[in-house]
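Some chains omitted; the rest stay in position.
Just so it is clear, A and B label the chains in written order, and each chain counts residues from 1 on its own.
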Amino acid sequence: RIMRPDDANVAGNVHGGTILKMIEEAGAIISTRHCNSQAGEPCVAALARVERTDFLSPVCIGEVANVSAEITYTSRHSVEVQVNVMSENILTGAKKVTNKATLWYVPLSLKNVNKVLEVPPIQYARQEQEDEGKKRYEEQKLDRLETKQRNGDVILPVINPEPHTVGYSQSSLIHLVGPSDCTLLGFVHGGVTMKLMDEVAGIVAARHCKTNIVTASVDAINFHEKIKKGSVITVSGRMTFTSNKSMEIEVFVDADPFVDESRERYRAVSAFFTYVSLSKEGKPLPVPQLLTETEDEKRRFEEGKGRYLQTKAKRQAQMQQAARQ
Amino acid sequence: RIMRPDDANVAGNVHGGTILKMIEEAGAIISTRHCNSQAGEPCVAALARVERTDFLSPVCIGEVANVSAEITYTSRHSVEVQVNVMSENILTGAKKVTNKATLWYVPLSLKNVNKVLEVPPIQYARQEQEDEGKKRYEEQKLDRLETKQRNGDVILPVINPEPHTVGYSQSSLIHLVGPSDCTLLGFVHGGVTMKLMDEVAGIVAARHCKTNIVTASVDAINFHEKIKKGSVITVSGRMTFTSNKSMEIEVFVDADPFVDESRERYRAVSAFFTYVSLSKEGKPLPVPQLLTETEDEKRRFEEGKGRYLQTKAKRQAQMQQAARQ
């Protein structure tokens, strides 16, 4: 679809959140279609996880985003979908790859939302495709268990913070979940949640460096718990790490199903977003370094540094491999 | 209402689709009100057909669109509504007629969506108004039967197409039908469908001529089949004909009710949109000629030429008639 002024920031770059939402919509459509392709209980595919996603190049207002999706692996109860986004400038005809994302969906019965159905198997052209898919399946399963434990943390308010401290830029928003945020089952679309997360992360980044910023990448996101229509969700973000030219922001989503349930507030999702600051000409700018004050902030900074170095090493390895081929 | 940046293309002209959506909403309100004006089964008016609509002058951001609607004919089971759109520049006070559209609605029972109810008859000031309305009614009925047969065609993807061929500019989008797209009965508003159709047609036109484009007219649109909430709709467009300064694009809407029905994908709507290319000063520009390759493309081009010449002849006859009066 054509990118509109509302999809973009002040500098005309489309929000990462808008693109994440489109990616998720495409993934939900293809996996729901696949899971209903055999006679049986009708179901809706619910997003369980999005693998780490890089934003390779910014999209601008007036460009057309082409989204294509393909099912690349099926386990007994889950579907792996690969989504590609190409942006096209329809005036010049120029096309470029913007995103490649991998998403995992689980089919939930339309009759009983707590029942996970079986997924019809796909055919693989070669045996090794199935083996590689299985390996990816096992890896993400392990990672989902691990992050579940990391989730206990809470972002506490800070009064009169100094510039460039964690407390100075931390931000949160509340959103009342309306009908158009939800699937047929009455639960929030994963894409809607990711768009709100990107919105908060972007405000944290902009508050920190006071320049135009864009999403560079999103860490793997796990959707532990469904969020019901009518809930209030609180999306909070705080900066955890800065390198010379990038900022890492941790984002939490907490759901408060307060109107029609006795249930307490719970952590529904969490993830790390990486942002870069851009000059008016679109070049990456140095960012002010994050001032850490407490022990926890220092520990989180070191953990962020670890993730940053790991990603950098992985990318260099990939580039060397690509150069050899 | 005031036209916002989101309603418009990059050059500030409001999308034809936004105006079609407003027209349909006004038509749906007045005909639903009329069909419920007598005691009886409550009902909702569903759009069955929009007559050919010309966009007389473009509307710009910041202008106010005034929409007025009037019932001009009732048959036993259908209502004809005439809708006029005036755009008003509230800074200068200038007003101009933007659109005159004729829509046909059918009342569906709120209790049983497959039951068409009877329409309370309206009073005519003169007998000839009723006779002319009856003639229009018969004509559109005939036309609806004819287009039903034309609907079988499918748009296939083309790999590495040459510029200005049909395959080069053809486009499609998919949309998951959410609650806010739907009427009280849980079916997509006709106006929502038309807005998506205009969006695809606009992308086809812009890809072909790589300039700023605006909707000039829409062929009569027939709504053969309802589209249910939760369906995925695929809207596809391909160019069929170019004159010196206009492009004709055929748009198909296919619905996939895959979640809660055993039903196959079906063709729900189809129509022809005509676009013109505008210079920065708002003057019509010549457009690159469409390169037809296959026999089918050549046949469709000739058919498009037929429609173009017919419309041109009709307009000249109207102007001569107006000049004589």
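Quick note on the criterion: contacts are C-beta pairs under 8 Å (C-beta built on N, C-alpha and C of every residue); 3 or more make two chains touch, one makes a residue touch a chain.
Everything quoted here is computed from the prediction, not taken from an experiment.
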item	value
Number of identical chains in the entire complex, 2 depicted	3
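Everything that follows uses one rule, which is that only the chains that are shown with their structure count from here on.
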item	value
Euclidean distance of C-alpha centroids - chain A vs chain B, Å	37
Parts of chain B lying in touch with chain A, wherever the complex brings them together	5-6, 10, 163, 171, 173-174, 176, 178-180, 199, 202-203, 206-207, 210-211, 229-230, 232, 256, 258-260
Residue numbers on chain A that touch chain B, as the complex places them	1-2, 4-6, 25-26, 28-29, 32-33, 36, 42-44, 61-62, 64, 90-93, 110, 179-180, 182, 184
